[in-house]
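A short worksheet on the structure shown next.
Left out: one protein chain. Kept in place: all the others.
For chain A:
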Amino acid sequence: MPGAIYAEGLVKTFGDVKALDGVDLDVPEGTVLGLLGPNGAGKTTTVRVLTTLLRPDSGRAVVAGVDVLKHPNEVRRSIGLSGQFAAVDEYLTGRENLTMVGQLYQMSARDAKRRSVELLERFNLADAADRPAKTYSGGMRRRLDLAAALVVSPPVMFMDEPTTGLDPRNRQGLWDVIQELVAGGTTLLLTTQYLEEADRLADDIAVVDHGKVIARGTSDQLKQRTGGERIEVVVHERDRIADARGILSGHGAARGAAADVAVDQHTRKLTVPVSGGAKLLAEVIRDLDGAGIEIDDIGLRRPTLDDVFISLTGHAAERGDTDTDTDAKAGAKADADTDTTLSEDQS
């Protein structure tokens, strides 16, 4: 049974760039999927297809039980979108922005007004409700944008890099809001370039690269795939590396196989996959000490999502604003190249 968000074989080409090369997704109702990927991986394009803004060249998508390509206007009743930029009218007050969005969701003026009062309270904007949004701070604008996406309490939410450009305090605040939202049963698809964000908010993570989902699973599963824990040792003297290697290979997960120990001569760092945790670490320290090998540093490391990312994509996640630019440009090109009009149904 397809989940609240379901996509199958989404393909979208802009000129000779394949932005989506067969994206499949399945997000069970009430869960959070983190879409994680490097620059131009196709995260934003995926969101644009699922939110009816962009028509794919091929593939199928169902959101909240409704076919996205056949009945875009039905889908729009059930979704909330918070894009990369705070999409609020700067010259309208917070209250006016929310009321307008509510009315365009076809709520009556009275309901829309009542709802905006609730949302302004909830997002801590009540004091600024009657000030034009251009007087708001970046964090306030983001909150207003998120409130606008929640005007109808949509069962399915899409957030495209919700915390990009926010300072740590505001990011934390927004995370709290998102967690509260999800606790209420909303299905959420979230794109992010912050691995920490995916780790913290998402039930499941799909790693996308070059328009394809290259891995999926829970944060723990992905970390496990990259390899379990390992011990890292930095020895003090370069000519003791060989001795240290011998000791480490005896403790490694692949017992006795010396090749299992990775050695970086330059930094004098040795790494070995292990499966014994802190107890094993103590043993290794004892053995190294017993052999008279002086060490500068030693530690038990568990893989981070960063490691997962590098091992899956072959490169680190790049942070900064370039990703948003790439995706936005790819999106912009769509318009120039093809007629991407979605057929409307006003039924």
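As a convention for this text, a contact is a pair of C-beta atoms (placed from the backbone, for glycine too) under 8 Å apart; a residue touches a chain by one contact, two chains touch by 3 or more; residues count from 1.
By definition in this document, contacts and distances are computed from a predicted model.
Chosen from "Flavorubredoxin", "Transport permease protein", "Probable sugar-binding periplasmic protein" or "S-adenosyl methyltransferase", the protein name that UniProt gives for the omitted chain reads "Transport permease protein".
Contact with the omitted chain, checked across A:Leu104, A:Ile214 or A:Ala291, is made by A:Leu104. When the whole complex is considered, the residue among A:Leu54, A:Ala128, A:Val182 or A:Val208 that touches the unshown chain is A:Leu54. Residue A:Gly65 is the one among A:Gly9, A:Gly22 or A:Gly65 that touches the chain not shown.
Annotation: of A:Leu10, A:Val32, A:Val152 or A:Leu270, A:Val152 touches the absent chain (contact as defined above). One chain of the complex is left out; on chain A, the residues touching it are 1-4, 6, 29, 48, 51-55, 62, 64-67, 70-71, 73-74, 76-79, 81, 83-92, 96, 100-101, 103-107, 132, 148, 152-155, 328, 331-332, 334-335, 339-342, 344-347.
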